[in-house]
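Some notes on the structure that comes next.
Of the protein chains in this complex, one is absent; all others appear in place.
In order of appearance the chains are A and B, and numbering begins at 1 in each one.
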Amino acid sequence: MTASHQRAGGLTATGTPPLLDVNDLRVEFRVLDGIVKAVDGVSFSIEPGETLGVVGESGCGKSVTALSIMRLLDTPPAAIAEDSEIWFNGRNLLALSGDEMRSIRGNDIAMIFQEPMTSLNPVFTVGDQIAETVQRHRKQSRKAAWERAVESLNQVGISNPERRAKQYPHELSGGMRQRVMIAMALSCDPKLLIADEPTTALDVTIQAQILELIRKLQDESGAALLLITHDLGVVAETVHDVIVMYAGRVVETGTVDEVLLAPKHPYTEGLIASIPSKELRGRKLNVIKGTVPNPFNMPKGCNFSPRCPYRFGPCAEHDPRVEDARPPDVACWLYTPAPGYPVPPRTRPQPSAERRDLARALSTTEPVDRPQL
Amino acid sequence: MADPRTIETETVILTGDAAYGAADYEVALESLSQWQLAWRRYKKHKLALFGTGVLFMMIFLAVFGPIIVPFDDLDIRPVSQPGGEPPAATDLFGTDNLGRSVLALTINGARLSILIGLATALIAVTIGILVGALAGYFGGKADSILMRIVDLVLSIPFLFIVLVAARVFGSGDIVVLILIFGLLSWPGLARLVRAVFLSLREQEFVLAARAVGVGNLRIAFRHMLPNAIGPIVVSATLIVANAIILEAFVSFLGFGIKSTDISWGNALAKSQGTLINGNWWWPFFPGMAIALTVLSINFIGDGLRDALDPRSRV
Partner (left out) sequence: MIKFIVRRIFGFIPLLAGAVLISFFLMQLAPGGPASQMEQNPRITEEQIDRWLAKWCLTRGADFGSIAYEFAGWLGVINCQNEGVAVFFSEQGGLNILPTPLGGGDNGILHGDLGISTTAGRPVLDVVTERIPATLILTITALTLWVTIAIIAGTYAALRRYSFFDQALTLVSYILFSLPTFWLGLMLIFLFGPALHLLPTGGIITTREWSPFNTSQYWEQFGGDPIGAILDIGRHLILPVATLVAVNIAADSRFVRASMLEALSQDFVRTARAKGLTGRVVVFKHAFRNATLPIVTNVGLEMPFLFSGAIVTETIFVWPGMGRLFFDSLVNRDYFVLMGLLLFTTVLILLANLIADVVYALVDPRIRYD
């Protein structure tokens, strides 16, 4: 079931505007050695209450995209293009003043980060840090804010929340700290939760717990979720829709089933094929040949073409992205007829038995009952 | 099963590596030696260049000054006021209470002041490297004992012990003074060297050298020491600067070098007494020379710190 979305503040098929609508986001970084186009024309949208995953390798621009939504980038080195738009609840976030943006952060949009160890201030108690957000946005008394903080800690499954709230970050384990971050993010009931690699820095055993927690809370609160990760397994478990990014551009969008079971873009295909699994035991691991392009020297045309095993005529010349594309969408000349080029005969890869097994391997989630660490 | 990735096209299927040469991936740098890179970084530091210039001027003064403007002990002339003559056409910097030209004093003083600074650094660096390397490389007991000594020396007020030592052992001898300064300046540097050695000790290249049978001393000095050059050089410049100021103060108080020799400190030695009468020129010019020299050394030290930091970018 694919919902169809449109761009730029338009209405969806359901008639309500999307909660978040990123339109042609372009972010450049001016550094000593030149200009890096970290995000090069990214567009996507999220409905209220929906979940979207952003997948890609390190350096593909997914974190920068998230930070742009929050406007947390330092604007001397970073520069967001003037005609980029980020619509949230009917307002263009990129056009808001500093004060207006500050009242949205932590309040309507909340973000959790990758490193729970260093993302919490070591000299304040965790309760203080949560209560601080509540006080800032809800204008409540210290006592009321503190109570809300304890309540949030309880919601994220921390036992003994009154005692824990008085503890300092260094007294908690990694998994607990990430729960605190989540509690902090959800304490003001945001409409959108952005999670930037929330489990990457955690033990594998804790990862599943945290992801499950995020999903559960998101479900219960009705908030939308934007989950950023490089791990396809995480995506399979947690979100419904996904976009795949490569070198600053979106290459494929669709639901998790579509993209993981039947990937269209050669890059996505390569990503999924390279996941090791016990089904493929005994065989050489698949890789995507080559390396990511030099950020100062992006290839012309499709920026994946130098590594693409299917590349042909138009790939090195023309950017395959289409205006006003609708998901499920793929930025590839194999699927969009390139003007002036014959469409190559190519059999669309069908979900093979292999692939189905793979997909199943990716999406295994049995909720595990483990003691909190 | 047909390989779904077969395409019939006119173009050749290229794999990623061949499609882009290595040059596109790496920003090509001409291969420069470490020192050349460091020099490049150093040149970018405007203040450091200024400092280098001034320092060279001072050294030039120190070496050739006494030849150009000789200081004649017998140049004691009668003065009209207790504090000496103010600057005038005859004496650009004025005179001291004995009628000696402050200009001559300043120029002549450069030699001993700078010499003492450099010699102190030499001693301090030698001892500091030895102690630091031994402590950092061998660790254990040797480290504990040596570091206790370092801590002790660092806890006692530096000036206190220097002045007392100068008073007790001094009596105007330059060599003794240099020894005192040097023997008290090495602990800070030793600590730095030790830190570098400690961090390098566990690295692979040390283990590799050991595995091949390279002796301990050789490993320490040939392989590990070069990594510490950066902090050592920067530290050394600070020691020189410190020693110059220290010599000035000690000589000013009268406990430094003997009055028949001239250093910047000596030059303004008795000037405070008559300062109330307004003879600013007497302490001003030698002191200014000290300040300029120390300032240049500090700029140079800063430039060196940036230039030799292996983590800086070109």
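Please note the rule applied: a residue touches a chain if its C-beta (ideal position, glycine included) is under 8 Å from a C-beta of that chain, and two chains touch if they have at least 3 such contacts.
Predicted model only: the values in this text are computed from it and were never measured.
Participant: In the full complex, which of B:K44, B:R148, B:R218 or B:K258 touches the chain missing from this view?
Facilitator: B:R148
Participant: From the listed residues A:S103, A:S173 or A:T336, report the one that touches the chain absent from this view.
Facilitator: Touching the chain that is not displayed is residue A:S103.
Participant: Of the residues listed, B:A38, B:V196 or B:I290, which one is in contact with the missing chain?
Facilitator: In the full complex, the listed residue that touches the missing chain is B:I290.
Participant: If you put the missing chain back, which residues of chain A would it touch?
Facilitator: Against the missing chain, chain A presents residues 70, 72, 102-107, 110-111, 113, 115, 118-124, 132-133, 136-137, 168, 170, 181, 184.
Participant: Where does chain B touch the missing chain, residue by residue?
Facilitator: 47, 148, 151-152, 154-161, 163-164, 167-168, 241, 245, 248-249, 252-255, 268, 271-272, 275-278, 280, 283-284, 287, 290-291, 294-295, 297-299, 302
The definition used in the following text is that only the chains that are shown with their structure count from here on.
Participant: I'd like to verify one number: the distance from the centre of chain A to the centre of chain B, where each centre is the average of its C-alpha atoms, in whole angstrom.
Facilitator: Taking the average C-alpha coordinate of chain A and of chain B, the gap between them is 52 Å.
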